[in-house]
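For reference, the structure discussed in these notes is given below.
Note that this is a trimmed complex: some chains were dropped, and none of the rest were shifted.
Chains: A and B, in written order; residue numbering restarts at 1 for each.
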Amino acid sequence: MISVQREDFDAGAEIEQLGQADGDTGAVVSFTGVVRRGAPDDPLLSMTLEHYPGMTEKCLADIEAQARERWPLSDVLIIHRYGTLKPSDRIVLVVAAAQHRAAAFEAVQFLMDYLKTDAPFWKREVRHSGTVWVEAKSQDASARARWTAA
Amino acid sequence: MKILYFAWVKAKIGKGEEDLTPPEDVRSVQALVHWLQARGEGYAEAFADQTRIRAAVNQDHADFAAAIGPNDEIAFFPPVTGG
């Protein structure tokens, strides 16, 4: 399941639900992304996530489908927020449930790597020193590349 | 043709969305970029460094060689930074 939303989410309730997805779920792995305050000499005041409505949902549904094809998952959840967030706010939740832990761990890492490089979100940070657009990181591209290497 | 801009591309161009009818020979993302660059200072500035621009055609990531037609939705934006 995917959701692109302004509202916060309840990670515990979602993990609980995915753990009950199927009597054979033994492992639930979650990733929660949190807004970092960053460098103490130039703290973050707020961050605004812009996205491309329509394409975002399409992209998340596509990476969910890819993960389900690669691993035997009993359930998958991707929640990504947009709008203005403060330090310590949650940005993203990815949860995968599977019979065994290896599939759940790999699927969540795969989903995060694809999310970072494919999902049409952009971050504008309001820092003490001014406003900046966050640049894409080259290590995110290499993290994603590992899934297509072999 | 529906054209969308996001993040600093949108900020430089000064709008998020517009409906345009480029000439018939604009049949690729690259040709559209060239045509847009001539539309004014904001556009010229937004597309000055094309290595910093990504595109989507009908909500799928596309490279600049991708073909486009009058009924397509084309979007331009910086490399994404979700997650």
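As a convention for this text, a contact is a pair of C-beta atoms (placed from the backbone, for glycine too) under 8 Å apart; a residue touches a chain by one contact, two chains touch by 3 or more.
For clarity, every value in this text was computed on a predicted model and none was experimentally measured.
**Student:** Taking into account all copies, not just the one displayed per type, what is the chain stoichiometry of the complex in this file?
**Tutor:** A x2, B x2
Assume only the chains that are shown with their structure count from here on.
**Student:** Measure off the straight-line distance from the CA centroid of subunit A to the CA centroid of subunit B, and report it in whole Å.
**Tutor:** Computed value for the inter-centroid distance: 26 Å.
**Student:** Note which residues of subunit A are touching subunit B in the complex, please.
**Tutor:** Spelled out, the residues of subunit A in touch with subunit B are 33, 49-52, 54-55, 58-59, 80, 91-92, 112, 115-124, 133-137, 140.
**Student:** Where on subunit B is subunit A touching in the complex?
**Tutor:** Answer in residue numbers: 4, 6-8, 56, 59-61, 75, 77-83.
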